[in-house]
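For this view, one protein chain was removed and the others were kept in their places.
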Amino acid sequence: MKLNISQEQANACRQIAKEVALEIQRDIAPLSTVSVERAILRLLGIEGEKEKIPYVNILVDNLKEQKALEEGVLYWIANACLNTGLSPQDVALKVVSGSFNPVHLSRKSFQEVKNKAEELATESLSRLYKKKKAREALKQSFPPSLPPLLYVIVATGNIYDDIAQAKTAAEQGADCVAVIRSTAQSLLDYIPEGITTEGFGGTFATQANYRLMRQALDEVAQKVSRYIYQVNYCSGLCMAEIAVLAILEGLDIMVNDAFYGILFRDLNMYRTMVDQHFSRYLLGLFDIIITTGEDNLIKTVDAFKEYSIVLVSQFINEQLAQQAGMKKELIGLGHAAELDPKIPDSLLWELTQAQLVRQLFPRSPVKFMPPTRYKTGNIFFAHALDTIFNLVAVWTDQRIVLLGMPTEALHTPYVQDRFLSLESALHIRNASRSFSRELQFIRNGQADKRACELLTQAMETLIKIREAGIWNALSRGVFSQIKREKRGGRGYEGVFKKGKFYLNPFLDKKIVMQARRRAV
Amino acid sequence: MKLNISQEQANACRQIAKEVALEIQRDIAPLSTVSVERAILRLLGIEGEKEKIPYVNILVDNLKEQKALEEGVLYWIANACLNTGLSPQDVALKVVSGSFNPVHLSRKSFQEVKNKAEELATESLSRLYKKKKAREALKQSFPPSLPPLLYVIVATGNIYDDIAQAKTAAEQGADCVAVIRSTAQSLLDYIPEGITTEGFGGTFATQANYRLMRQALDEVAQKVSRYIYQVNYCSGLCMAEIAVLAILEGLDIMVNDAFYGILFRDLNMYRTMVDQHFSRYLLGLFDIIITTGEDNLIKTVDAFKEYSIVLVSQFINEQLAQQAGMKKELIGLGHAAELDPKIPDSLLWELTQAQLVRQLFPRSPVKFMPPTRYKTGNIFFAHALDTIFNLVAVWTDQRIVLLGMPTEALHTPYVQDRFLSLESALHIRNASRSFSRELQFIRNGQADKRACELLTQAMETLIKIREAGIWNALSRGVFSQIKREKRGGRGYEGVFKKGKFYLNPFLDKKIVMQARRRAV
Amino acid sequence: MNIGEVRPYGDRMNDGAIQISFSLPVPVSARSIEAVKLIAARMGMNNIRLVHAQDMGNNFSFYILYGAINISVDLQAIHVPEVELQLFDFWEINDLIRREFERKVVVIGATIGVDAHTVGLDAIISAKGFGGESGLERYPQFEVFNLGAQVPPELVVEYSKKIHADVVLVSQVVTQRNVHLFNLSLLAELLEAEKLRDKLILICGGPYINAQVALETGFDAGFGPGTTPLQVASFIVHELMKRKMRKK
Partner (left out) sequence: MNIGEVRPYGDRMNDGAIQISFSLPVPVSARSIEAVKLIAARMGMNNIRLVHAQDMGNNFSFYILYGAINISVDLQAIHVPEVELQLFDFWEINDLIRREFERKVVVIGATIGVDAHTVGLDAIISAKGFGGESGLERYPQFEVFNLGAQVPPELVVEYSKKIHADVVLVSQVVTQRNVHLFNLSLLAELLEAEKLRDKLILICGGPYINAQVALETGFDAGFGPGTTPLQVASFIVHELMKRKMRKK
């Protein structure tokens, strides 16, 4: 399967997207956020909570109140370590318990503090690299499964039920299991702690829950002789911090998209872009795949007419991720068709669009998402829609396929819903395994025409965004007609300008190399 | 969509099949059967029953007992009409009531009898041609629906429930409604009479039931502004007679295949071939589409390895129908894939085979039949299989598509089963309407290869059949390994050699032309 | 059987045919199969056909059954909670408001709690509307304030006070652990506490909302899937007139 599209135009789109991404990069480079700082604390191994407030929040808020945050947390921790000889975790404990105020300790010379910070960062990274090695070895110990990876969700609200269902799904043939987060966790400016058994429409993302699920999936992997990818969500006010949890607990894929936060969660655009950058940077270091949320862009607008916005967002997302240091093989661009089934030839358009994305981003582990918005309580018709979706996914050789559920319009999946979905997907994966090689669009037919039109539209929008500037474009509703104020939205108060002593050696290539070497 | 197959090889297959069909023709030409004779009586308008035995059976059995059947019934009826001045129906009444014995009436000169017989035949045919005109006008009064025609079955056993469900199906979007016959009606050597409300796995085919269903479908056609095709079955011991009922009651499509009777009903091969010939001849005169039963051939053997038998049977069936005077546009060759869903690439093979049939018989209103044998009580998976089947059907531009049911492995369809099936089929018909034009197999890929192999296999089998002779081939199990004796099977006792005064002016081109002219 | 009585239909009148499916947290076994049939029998099914029993792994199993139930319902005797709403058209609605109410009707819309689904509410409120019909914003006699999604109930109360709202439209889509019932009840109580409840027409909507949910949570009406703006506008006008009558 190949669409006859202009490679030059694709290159042009990439170039413009790069300029847009550079604009973002330029504007956020001087900024940090409370979440980035908390992420750094978590990287240093700081954990624990007091009266339901995580230490990392207490520390950051403490510095913020004292107007000392512009140096960054690492400056103060390193300084405290130098002063007290304690580990970062012990420093945190003392600060939280009020034993001392980090800002009141004697300030060592910047060079000394910097050295200490670099030492702490190197230690932290090399510890994490060791973990990563072990996980890679585990992954390599299993044979790869037939492409595409079949991705299902669990969302009971109770981590133990999630685990039961995740294992069941794995036994049925699922390759990736995502735990959907409790509604609005992305609006929380902290990460809850501990094992949780109550949630709304999903289960809280906590380090403890991550760990339990990881154990369960590694266990069932042995049983089914297949590696099971663990998936969770970064997007939200804790984007960078959650990335750290993912690294700490060995997750494989993180849903990660600032645009989703801006548009669908009303997060402040600067805040979440800064958070996203650091989160992607960290995930990239540890070879964790990200997936983006372009499926959401066509859930509320005419999905046929406005499809090109998906491409626009993908081009920008690709550049943003690359600028955060990620290689293309880790950038799982998301997409979906969400076409009204009543549209004549809807299946041809779905196929064309899926192929177009695959072709524009051949190295991306693209994630294809199923029809949801036109599903109703008619579970039989929904199952028919999903079966055809599975065919399109296999045919166009997608890399990760999020399976649709017959009960999409009703509830988060029951154990049998997932089972039926997987059964259909496994059948299609086997029955049409050679489709992508054996079938072809006719040359210059309707598919080629639509693909070219879409690419042209995407380019036009990209040009508009470049001209207006991305922040302005967002405030004018370029994405799905949703308008967001530059200073509006949640979390703006957590953004700050880095001061001249601001320290973040985790971003330092030399430090990273050193840590990596040390981990061998 | 086009497969790259050799047109010469296809022509060669046709030529061999023609020779096989000519052999059949040669051997059955001197024969007639009780069912053909009863069909002639029905054409003359004879109806009624006595003690549950139809007049036409009483008459034919009467002549047979008196060893007077070799002249054929028409000879005796015409002679009786000449002697008594009565109509055929009145003659029948008298004979049945024992008023006179047709064999004992004075025998008029052969020319006189022949003239009378021709007069009766002309009258009968012109009456029927008038009916046909009216039906054509009705059909023309509706806009045609999107191809393919969607074909569903009803099979409650009760004609009134059948009607309720047929109308429901039409309102849902069905184009063709087939009433499945009660199990083993094909083994009955007579046609039951009257309206019936009890049957096993289907509803008896009776003239009264045909009429009720025809009325109902014409009624609902007005409501939905779409002509609804009425379908029933010819195959069986009354093949020719049932064709007459279909003509009398204005049916549109008749399932008609002697091979089915031979192989799956153990009917005698000569008997059913003779019956088939006359039935096809009559249906051809009145532009009633026949559909053949090649789907059955792969229900009991390895459907992947032995698929070419479908093509073999189609080539022969096409020739047999043409020799009975049918034009290609009326010869609805049947086919199905019935592949084990576990076979890798099963969907590619299903697609290839469907396209191959379509391409080999481009003028035939081919009828594509759904997966049945690998369906289980898992109605959700069955629905998924059917949805994909629908896609293959639309994609390869089949003409008539028999819809599969989610409950195929459980029961004849409930009203909601048919509804869900139609919903899926209507969606696919709309969503992939341009597939056949916009997509293409890669040249000389696996599809082309399989198509060529299948055609070669079909040719080899055809050659074997030609060499052995069709009757021998049937007794050696060439079709699906089922072996049938030449003189075995049901109904052989009803076959007889035509005598020198045998008369059947319905076969006379001049008579037909004359009747047709008279009907204008 | 009484003429108004209906019973499920498979392929003949009154055959009572139904299909059911469910999972059990045990593997398939002779025992589990008996258990499934027992459950069906206790539900009143007869002629039970267990047509599919399949292990799903991890000690879960899935079953599909067909059977018949003997239950019939007299349609005539059914008490339908709300008589079908009499619909006005666009012009009638605006005329009626102009005539009977003498000022614009002020409407607030919001998806409350942390629910972020706006499509349903927008379908009713926003100019582009739903199913070819314009939303309330297009009606000259409605003045509409759409607060969007994730709105805390407290903010709805505050805003209602500020702009002297006549009608509050609330959408709730997420229902896990009955969070929608909680949010709706909370809003009704807060309005009550502020003595605003009686001055307002309080309407909720969403895919799992119905008259009963409205009743339970203290709302005046609840609209479910497929609701059109006209239905909501008509209800508002009916309610306004009813209240006006009552006052007289």
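By letter and in written order, the chains are A, B and C; residue numbering begins at 1 in each of them.
Methods note: a residue touches a chain if its C-beta (ideal position, glycine included) is under 8 Å from a C-beta of that chain, and two chains touch if they have at least 3 such contacts.
Worth saying up front: this structure is predicted, and the values here are computed from it rather than measured.
Contact with the omitted chain, checked across A:G48, A:G377 or A:G477, is made by A:G377. Across the entire complex, the residue among A:Y414, A:F435, A:F479 or A:F506 in touch with the chain not shown is A:Y414. Check A:E49, A:D161 or A:D508 against the missing chain and you find that the one touching it is A:D161.
Contact between chain B and the absent chain runs through residues 157, 164, 167-168, 170-172, 183-184, 187, 198-201, 220, 264-266, 299-300, 373, 376-377, 409, 411-412, 414-416, 419.
Contact between chain A and the absent chain runs through residues 155-156, 158, 161, 165, 376-380, 407, 409-416.
In the full complex, chain C touches the omitted chain through residues 6-10, 13, 17-26, 30-32, 34-35, 38-39, 42-45, 49, 60, 69, 71, 73, 75, 78-80, 82, 84, 208.
Throughout what follows, only the chains that are shown with their structure count from here on.
Separating the centre of chain A from that of chain C, both taken as means of CA atoms, is a distance of 34 Å.
A separation of 52 Å divides the Cα centre of chain B from that of chain C.
Contact of a single residue of chain A with at least two other chains is seen at no position. Among the residues of chain C, none is in touch with two or more other chains.
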